[in-house]
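A single protein chain has been omitted from the complex, and every remaining protein chain is retained in its original position.
We call the chains A and B, going by the order they appear; numbering starts again at 1 in every chain.
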Amino acid sequence: MHIKVENLVYKYMPGTPFEHIAVDDVSFEIKKGEFVGLIGHTGSGKSTLIQHLNGLIKPWSGKIFVDGVDISDKEVKLHELRFKVGIVFQYPEYQLFEETVKKDIMFGPKNMGLSDEEAEERAREAMNLVGLDHSLAEKSPFELSGGQKRRVAIAGVLAMQPEVLILDEPAAGLDPHGRNEILSRIEYMHKEKNMSIVLVSHSMEDIARMAKRVIVMKEGKIAAEGSVHDIFKKGESLKEINLDVPQIKRLTDELRRRGYDLPDDIYTVERAHEEILKLFEMEHHKV
Amino acid sequence: MLKDITIGQYLPGNSVIHRLDPRTKILLIVAFLIVLFTVGNFAGYLALALFLFAVNKIAKVPFKMLVKSLKPLLFFVIFTAVINLFLTRGEPIFKWGIITITKEGVRLTIAMSLRLIFLVIGTSLLTYTTSPIVLTDGIESLFRPLSKIGFPAHEIAMMMTIAIRFIPTIIDETDKIMKAQSARGSDFESGSLIHRAKALIPILVPLFVSAFRRADDLATAMECRCYRGGEGRTKLKAIKMKRIDAGAFLISAAVFAVVIVMNWL
Partner (left out) sequence: MIETKNLKFRYDEEKLGLVLDDINLTIKDGEFVAVLGHNGSGKSTFAKQLNAVLMPLGGSVCIDGIYTSDEKNLWDIRSKVGMVFQNPDNQIIASVVEEDVAFGPENLGIAPDEIRKRVDFALKAVDMEKHRGAAPHNLSGGQKQRISIAGIIAMMPKYIVLDEPTAMLDPKGRKEVMETIKFLNREHKITVILITHYMEEAAKADRVVVMEKGKVIVDDTPEMAFANVALLKDVGLDVPQVTDLMYRLRGSGINVHHNLLDEKACADEIVRALEEK
C-alpha cells in the first residue's frame, strides 16, 4: 500500500479566537513496505498528521491518496480504509473494554464483518505477533500488567491485518524490558510480514536503530526529511529544530572531532563497539 | 469534534464586572432572571437589553463570544418559537391553509425568544467574567449558613471545583477513545438506534475505568496535600464585599425597579 499526502493543512477551531494551525502545508509519501520514523516535539503536529492517514480527521485543505485513490472521494469507504491503515494511539491500553483479552482483540475483525471463527483465528495470530501467551486469552484485560495491556491493545489493531501500521509512541511509559519487547515485535512485523510501519517516537535511539527514513516535524511543517543518515549527520544543526541525535552518535562525533577515524553513521552500541575496537587494533599495530 | 464545546468558559480580565464579588454577581443574576420573567411589555425588554449591553461593554466581552454561547441553544429557541407561533390561539393576522398565525402568537414568540436569549446572555456574562473557582467560592459562601442544618456546602463546592477542573480532561479523553475505537472500525454514525447505543459501550467502559483510576489517584494526591474536608481550611483569596459591590447592587436595583414599574404603565 502506498500513501501520498499533498499540501495537507489542518486547523483546530477555525474561525474562533482559538484558531490554531496544527498541520501546515505538508507533503510526503510512504511507500510499500517502508519503515518511516516520524519525530518532532509534542505539539509539532505529528499526532494530528497521522490521524489523517486513515480518515479519522478530514483535512482543511490538501489531499491524501491511498494507492492512488483520493480518500476524500465520496466513493471511498473510510470504514474500510481504517482496516488497511491501522493506528495504534499513545497509551492504547486505555481503549480496552471487553471482558476477555480475546474478545477485545476480536473487536476490530468483527467490525470488519468477519465470522466468529475467522475473528478468533485473527485474534490468535495477533497474540502470536505481539508475543502474548495464549493462556491470557480468557483473562480480563484489566488484570494484566502495563506491558501486557499495551500488547493486547496493539494486537487489537494487528488483528485487522492492516497493510500500514502507524504507532504513536508505542513504548511510552513502559520500563526498559517492556519497551524492548514492544519494539522488537514491531521490527519483526516489518521484516517478516512486510508491513509498512510509521513509528512516532521521541527516542532518537529507537528511530535511528529501526527506521529507514525519517520525517522531522516542527510547528506543523516538515522541518527535515531523508534517510536516517541524512538526518542525523547534520548533528548539531538538529538542535535548531530542538532535536537531539542519538547519544552514541554524539560520542562517535566527539571522537571524530578529536581526530579519530570513525565512520559518521554509527547509531547503535553494537556498531560503535565494533568500530572503536578497530581503532584500538590500529593503535596496536602502530606500536 | 468534542473540542469545540465551550462550557462555562472564563475570559480573564480586569474590568469592574470581573472584580465584583462572586456573591454579588450570583445574587444579581438571580434577581435579573426573576425580573426577566415578570417583564410584560417591550419597553421592559428594551431596558433589560440596554442593561445587558452596558454590562457587556464594561466587561469587554467580545460580541462574538456572546453569539457563540447562544449557538447551542439556537435549536431550542427556534423550537419554542415555532410552537408558540403556530399553536397560540387568538386574533388571526395571517392564514394559509391550516396554518394560522395570531397576534398573541407573534407576541408570545418574541417574548419567549427574548427571554431565552437574555437568560443565556446573562448567565454567560456571569461565567465569562467569573473564574469557576471564584464562582464556586461564592456559591459555597452563600450556602454556608445552611451547613448548620447539615447542608454540605463545602463538599458541594469541592465537587464543583473538581468537576470544572476535569471537564476538559474528560472531553479530551473521550475524543481520544472515540478515535481509537473508530480506528478499530467502530461506527457511531450509522445503523439503528440500538446499534448506535451498543456502539457506545466501547467508549463508555474505558471512559469509566479511566475516571475511576483518576478519582483514585486524585484522592490520594489530595490526602497527601493534607486535605481533610472543609474544617479549618483557609482561602488564598478570601472573598470580600467592597464598595463596587454596593454600587453594583444600587445600579442594578434601580434598573430592575424601573423595569418592574414599567410593567404597570
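In this text, a residue touches a chain if its C-beta (ideal position, glycine included) is under 8 Å from a C-beta of that chain, and two chains touch if they have at least 3 such contacts.
Please read all numbers here as calculations on a predicted model, not as lab measurements.
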item: Chains still shown that are in contact with the chain withheld from the display; value: A, B
item: Selected from B:Leu46, B:Leu73 or B:Ile162 as touching the chain missing from the view; value: B:Ile162
item: Sole residue of B:Pro12, B:Gly97 or B:Gly150 that reaches the chain not shown, by the stated touch rule; value: B:Pro12
item: Residues from chain A at the interface with the omitted partner, ascending; value: 41-43, 145-147, 172-178, 202, 205, 242, 244, 246-248, 250-251, 254-255, 258, 260, 269, 272-273, 276-277, 279-280, 283-284, 287
item: Contact footprint on chain B, counting only the chain that is left out; value: 12, 131-133, 161-162, 164-165, 168-169, 172, 213-214, 217-218, 220-228, 232-238
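Heads up, the rule we're going with is that only the chains that are shown with their structure count from here on.
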item: Chain centre separation (chain A, chain B; CA means) in Å; value: 43
item: In the complex, chain B residues that touch chain A; value: 3-4, 62, 64, 68, 173, 176-177, 179-187, 201-202, 205-206, 209-210
item: Contact footprint of chain B on chain A as seen in their complex; value: 12-13, 16-17, 51, 54, 56, 79, 82-83, 86-87, 89, 92, 94-97, 107-108, 111-112, 142, 156-157, 160
